[in-house]
Each structure stands twice: as structure tokens, then as C-alpha cells.
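Yeah, one chain of the complex is gone here, protein chain that is, but the others are all in their spots.
Chain nomenclature is as follows: A and B, assigned in order of appearance, with residue numbering initiated at 1 for each chain independently.
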Amino acid sequence: MLKKLSLLAATFIVATGTALADPVSGGRANAVIQPEPPSLMLGLVQNGPTQMVAGNVYESLLRYGPDLEPLPQLAKSWEISEDGLTYTFHLYDNVKWHDGEPFSAEDVVFSADVFLRETHPRLRQSLKYVESITAPDANTVVFKLNEPFGPFIGIFEVGTMPMIPKHIYEGTDYKANPANNTPIGTGPFKFTEWTKGSHILLTKNEDYYIDGLPYLDEIYWHIIPDAASRSVAFETGVVDILPGGSVENFDVPRLTAMENTCVTDKGWEFIGPLSWMWLNNREGPTADKRFRQAVMYAMDREFAKDALWNGLGKVAQSPVSSSTRFFSDDVSQYPYDPDKARALLEEMGYDGTPVRLLPLPYGETWQRWAEAIKQNLEEVGVKVEIVATDVAGWNQKISDWDYDLAFTYLYQYGDPALGVARTYVSSNIAKGSPWNNVEGYENAKVDELFAKAATAVSKEERQALYTQVQQILTDDVPVAWLLELGFPTIYRCNVKDLVTTAIGVNDGFRDAYIEK
Amino acid sequence: MLRFIAMRLVKAAIILIAIVTLNFFLIHAAPGDPAAVMAGEAGAADDIFLEQLREQFGLDKPLLTQLGLYLGGIIQLDLGFSYRQQMPVADLIFDRLPATLLLTMTAFVISLVLGTLAGVLASARVGKWSDTLISTVALLFYATPLYWAALMAVLIFSVQLNWLPGFGYETVGGNYEGLDRVIDIAKHLILPATTLGLFFMAVYMRMTRASMLEVSTLDFVKTARAKGLKPGIIQRRHVFRNALLPVVTLAGLQAGQLVGGAVLTETVFAWPGIGRLMFEALAQRDYNVLLGVFFVSAAMVLLFNLITDILYRVVDPRIRAS
């Protein structure tokens, strides 16, 4: 294992080294997409694979750097008023849709206010703060809010607010529109061909509004439904890019040990996948705070990271991922300490009641992880019974609160108000969804802090509030945080500048080039 | 004969409907539904989104209405629509069916031919070392889990010796055309088909051997021998033909079992067939796909049974007469 890890470390240095040569145009990028997306119409479907392919076809107003700072995309500049209520965007004026029609501020108003409000559940939550969206002229869009909303500047990402062509969709039945099969965006690549079960072909948008971009002629997404075959496809040179999650973790060391192979776990900063175990705060031993803390001490998370995730990712310190804004490490820490766990269990008088543990039914790594945690817990004296489920059964059990401990991972979307608060505020306790406050944690102070922090205007104020909330949560341990997941993107080292933004491959092909 | 076939077809149709109904209720008894799975893949969803999906799938209707609609569709040979895959179920299944048929039929032929040959060989050399060897190998094959045989085959012939590809249906990105493509697929087919056929190869061998020995003690063979016919002719003309009967029965049974066994083989070899399709659809509660796979595979089993019965009548004159 140690040898494998040092190999990984070596390839990292290569991966993060900056390219000195000038970008060259031309060439085809062969990438893997897994699983096959159900649709490429990003306004209707926001699955991981849909975002990965369609994020290079559609665009939003902004992109985000690895530090989550906004960068120009369709908007070349923007202003936010002092009171945090008015956001004004100035658009590029030579933008065309892939069918040749001009793109204008009217498309932005249609996309955000009409189309996505109806189809995009995640954006819908943020749009609650929006009073009006207007287009004073063809190249200007103004969002007026009814109260300040801290994370607002972070919602102009392509998976959150993709621009939809008004001239195609206005007045139609969106889901039945035949254009859904041939997506039209403004992005650097055009949709060309999709042979189900085989491949998706995107070709260069010659009329892209930024001169010289993109560099690549084509992106060829290979659809290979089996993880082992995907590894072989990379080994035999059929594909050059394996985005995060496309091969089994156990294959990663073998692949990264190959010549001319680079790996990076960057490009997930915006999404910020954080894994944890739901702990049922309502009943059973998990209702006791000391039991929950004991769980945190009992888990050997470093071992899981090394043995199951090839050392990629980070042990989670707080409910906020370290790449998300307002992360704080000034919180209660839980190193691996079985003795402390035993002491806490003794103090609470744990009577050996068995607890049920639900693994995440997403393949081998997660199954092994559940087995390791079960063993960790049994070694401090907790009796654990793993309950086997499939994807549908897992969804159902979590939504019905029918569990004691249950694995999950959720996205943070760059800001605690978007991706963290939903897990802990008491207003979000409701049966029927696996993404809300499933653990049933109720704390008026936490509710108040999250509410204040969301609408506070200044960054400093928000940081102070979020630090406080992270301190309370890490003490109460409403859920057992595991790892900030590191999904490795594996690629040939001569593919340059592929992962430069906070969403990595999802919009990275705009700047990518292949060194000859 | 025609009347016999017509009767059997009616019976088959009734069994098919019963199977579909049974599966329909089984699948709907499972926890969770496809809307929740799809919403889960989208990362986040609210009640409005779930309701939209359920309405789109028709999951908001009463269960019996759903069953009625489904059976109504089946009668018109409409297998419904997979919302998860955004494709008609019939297209999905017929995309995958050729791969499964190619795999199972090849396995069938390999096991039947090699199994009966080995059986005849062993029966001709009863008690000699070649008989012992063949019988021992057959016993081993008979006890080997087919997925394990498959894994070991990959390990030896693909990973260690690098003779044959260990995964997939054809070379990814190979873009072979014409004869090259056929050869490429054939190479990919060897390991999965052989390992899938191992178990039944053993069964055929044992059965043929026992059956040959039994028939050779029967009176008419003794008569033929007494008449002074050459042993080779007796073996071929009298013994083998009669020993074939139980083999034919078994072949019909095997055809049905192969579809189930294919799930394992397809898993190990990443073979893009309907076994995998079924397994994936099950976890995602893709009701229509699952029911469609069951419908098609049960129809195939019934068809094979029918063919067996007809063959039986052709091979065995006694049944034909009655």
C-alpha cells in the first residue's frame, strides 16, 4: 500500500505542475462517461453524467475558479449593489446559439425566471429570494432580490443555471420538445451525435465568442458500461480521460502507475462531495449525544481513506467541506481513539442494543467501507447489523427514517447556505426525501445562526456566524462525518489545462488542449 | 401435430400472462420506486419534482389500473417505456438480446457437442483410464460455480497468458468492419461461452454415458450383436439414437436455465446482454424493463420447451404413434 501511495504522490506533482508550452489547436479528446446520461438537456436533467457532457454545450453567466471566486463566462462583468439586493450582469455582445440565432438578455430572463423555475428543483430554492429578473437592454440583466442572500453570486454555475434558448422553448411543452434530443447551447462545443450505448460526439463551436477557443476539434465520450472494461480502455489507449468515479477505486493505483498518466482530485470544489453517516437523532442509542461522539472516535477514517480511496480526499473536520466557503477548523476534533469511544459508551450506559447500518448501494468501495466501520464500532462494543438494500430500497428507508446509521454523501455547491444548512435546520425535517434533515436534529440556536448567515451581507459577518454554527454542530454530532471525497480524474499527461475550474471536467474542455 | 402445437401455444400464452402478473406484483411489493431513484441521481429534488416524475411514469394510478394498462400493452406486443433510460423497453431488450442469444446458443452448442461426444467416448471405454479421466473431469465441472470458473478463466487465459480478451463483447474503439469484426467478437465469445457451458457439458456427458450403457444392455442391441453387425454400426445406428432421448429432454431444460445463468456470466465478462439489463433494472425499480425481460425470457423458455416436445416426437417413434 505504501508503495502505491508514494506513486500517487509522484504523479500528483506532475499533475499540478503548470504547462509552460503555448496551447495548440486541434485533436480529439477521448473521454469516458459513466453511466450513460438519460438526457443531455441540462435544463431538465441534472444528473452527474448529464452535467459532465452538457456542461461543455450549455453555459451560464459565470464560471468559478478552484477557490470558488467568480470568473466571466457569458457575463463579461458584473456589479453587486452595496445593500446586496441588486445584481447587474453585462453580457458579451457577440454570442450566438449553436443554431445561429443571437443570444441576448431575454434568453437569460426566460431561462432563470420561466424555464428553470419550473424544472430545476435546486435552483428553485434560491429563486425564492429573487423579486424580479429584468433585461433593460439586450446585453444587460438585472436580478433584484427581496432580501440579501449570501450565496447568490454562487448560483450562476452551468449546472445550476444553464442558459436555455428562448426561441426554441418558449410556449412549448418543455419535456416533450423534440429539441431535447439535439441540445442547443452557447458553449464551446456543439452537440453532434449520440449513439445510445456507444458514444456521444461533441464538435468545436467555430463561432465561439472568445477568439481562439476552444482548442480541441472534438470530444468523443465513450459509453462503456463496465468498470473493468473502462480501465482496460484506458490501458489500451482507447480513451485518454477517465473523469472522477468512472473506474473502481481499486484500479486507480494500477492505472496511475502507467507511463504518461496524471491524476488529480481537483475539480470538485464547487460540488464539494462530503460523505457522512446519518445518525438517527430521534430514537435508539443514536439519540444520545455521547453515543454519536463515540461513533466519531471509534471510526478509523484515515485507514478508510488509504485502503479504500487510495489516500485521495480528506478526513472531514466539520459539516462544511474545506473547499466550501466559510469552512472553519476551529471546531471539536475527533481523531481515531477507541478508548475514548469506549469511555463515552460506558458513561452513557450503553446496554448493547444493536444498531442497524445502511451502506450506500453504489458499489464495492462503499460496501467495504460499511464493513470496515461495522468492525470499528464492534471493537468498541457497539453491536452492528448491516442491512442490505439496493438503490431504491436505500432511498425509501432513508426517506422513511427507517435506520440507525446510514451512509450517504451530499454536495455542498460552494456555500453553506446552499449545501449545508439543509441537513441541519429543523424546518427541513419532513419525511419523504433523502436530502433534507433526515437525522431529525433540532437546535433553535443552529436554526437561527444558519438563517442569519444566509442573509448577512458582509463576508466577515458570515464567517463569524458559520464558525459558530460549525462549533455547535461538531460538538453535537448530529451526523458522523467521514471524508471529503476525492474523486480522481485520470488522464494522459499531454492533455493540458483540463481541470482548471471548480467543476473540473464539467466545463473544463473550453481551455483544454492536447500537446503534440 | 398442428393441433398439438396450437394447444401448446394457448397454454404458453396463459402461463406467460400468469408470470407477468406474478412479477408485476412482486416488483411493486419491493420498497422504493423509480421516481425516487431518478430524483436521487439528480442529487437533490423536492416534492414537486417527485410528483412530476410519478405522474409522468403513471405511478400515481391505482396498482390494478397499472397492471391492466401493462397487460393491455403486452397483448399488442407493446412492452412500454423506460423512463430511466428514456427509451422504449422493446428497443432496449432487442438491443441486448442478440448478445445474450449469441452467448447462450454458443454455450449450448459447445456443451451439447462436447458433452455427448465425451459421454459416448467414455461409454465405449468403460472402466479404462480414459473413462475415469472423463468422468472425474465431468464431476469437477459439475461442482464448479460457473462464475468462479469464469473468473479463473479470465485470470489464466486473459490476465496471465494474454491469449483472449477477458471483458466485453468487442474491442472498445476497435472499429472493426466485416470479417475482422466477426473474428473480434468470436475471440471475446470463447471464454464466456465455454465457462457458461461447463456445467451442462458435465451433465450431458454423464447422461449420455449412462444412457448409452443402459441402451446397450437392451434386447434389440443384443439381437443386432447376435446378427453379427459391426460394433461401430451398432453404436451409431442403434445405441446412440436411442440414448439421445433423455439428452433431448435435458436440452430443452438447459435452454431455460441458460438465461438465468447468463446473469452471472454477463456480470463477470461485462457482456452487454439482457441478464445485466435485468439486474440493473431491478436495483433501479425500472418496472417496465424488468417485466419486459421476464416476459421475453419466459417466452423463450416456453418456445424451447415446445421445440423439445416436437423434436421428441420426431426422434421417438413410439410417441409419434400414440
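One rule holds for everything that comes next: a residue touches a chain if its C-beta (ideal position, glycine included) is under 8 Å from a C-beta of that chain, and two chains touch if they have at least 3 such contacts.
Heads up, the rule we're going with is that contacts and distances are computed from a predicted model.
*Asks:* Pick, from "tRNA uridine 5-carboxymethylaminomethyl modification enzyme MnmG", "Alpha-D-ribose 1-methylphosphonate 5-phosphate C-P-lyase PhnJ", "ABC transporter permease" or "NADH-quinone oxidoreductase subunit K", the protein name that UniProt gives for the chain of this complex that is not shown.
*Replies:* "ABC transporter permease"
*Asks:* Looking beyond the chains shown, say which of B:Met152, B:Val182, B:Leu218 or B:Val314 touches the absent one.
*Replies:* Looking across B:Met152, B:Val182, B:Leu218 or B:Val314, the contact with the absent chain belongs to B:Met152.
*Asks:* Touching the absent chain in the whole complex: find that residue among B:Leu64, B:Leu77 or B:Ala143.
*Replies:* Of the candidates B:Leu64, B:Leu77 or B:Ala143, B:Ala143 is in touch with the missing chain.
*Asks:* If I consider the whole complex, including the chain that's not displayed, which of B:Ala18, B:Leu71 or B:Val182 touches that chain?
*Replies:* Among B:Ala18, B:Leu71 or B:Val182, only B:Ala18 touches the chain that is not shown.
*Asks:* One chain is left out of this view; which of A:Thr86, A:Ser322 or A:Gln367 touches it in the full complex?
*Replies:* Touches the omitted chain: A:Gln367.
*Asks:* For subunit A, which residues lie in contact with the unshown chain of the complex?
*Replies:* Here the touching residues of subunit A are 1, 227-228, 248, 250-251, 254, 303, 307-308, 359, 364, 367-368, 370-372, 374-375, 378-379, 385-390, 393.
*Asks:* For subunit B, which residues reach the chain that was dropped from this view?
*Replies:* Within subunit B, the residues that touch the unshown chain are 15, 18-19, 22-23, 26-27, 29-31, 126, 139-140, 142-148, 151-152, 154-155, 159, 209-210, 213-214, 256-257, 259-261, 263-264, 267-268, 275, 278-279, 282-283, 290, 294, 297-298, 301-302, 305.
Note that only the chains that are shown with their structure count from here on.
*Asks:* What whole-Å value do you get for the distance between subunit A and subunit B if each is reduced to the mean of its CA atoms?
*Replies:* For subunit A versus subunit B, the centre distance works out to 41 Å.
*Asks:* Mind listing the subunit A positions that touch subunit B in their complex?
*Replies:* Listed in rising order, the residues are 30, 36, 38-39, 45-48, 121-122, 124-125, 175, 196-197, 222, 224-226, 228-229, 232-233, 236, 238-239, 361, 389-397, 399, 410-411, 432-435.
*Asks:* Within their complex, state which residues of subunit B touch subunit A.
*Replies:* 30-34, 36-38, 40-50, 56, 84-87, 95, 166-168, 172-173, 270, 272, 276, 282-285
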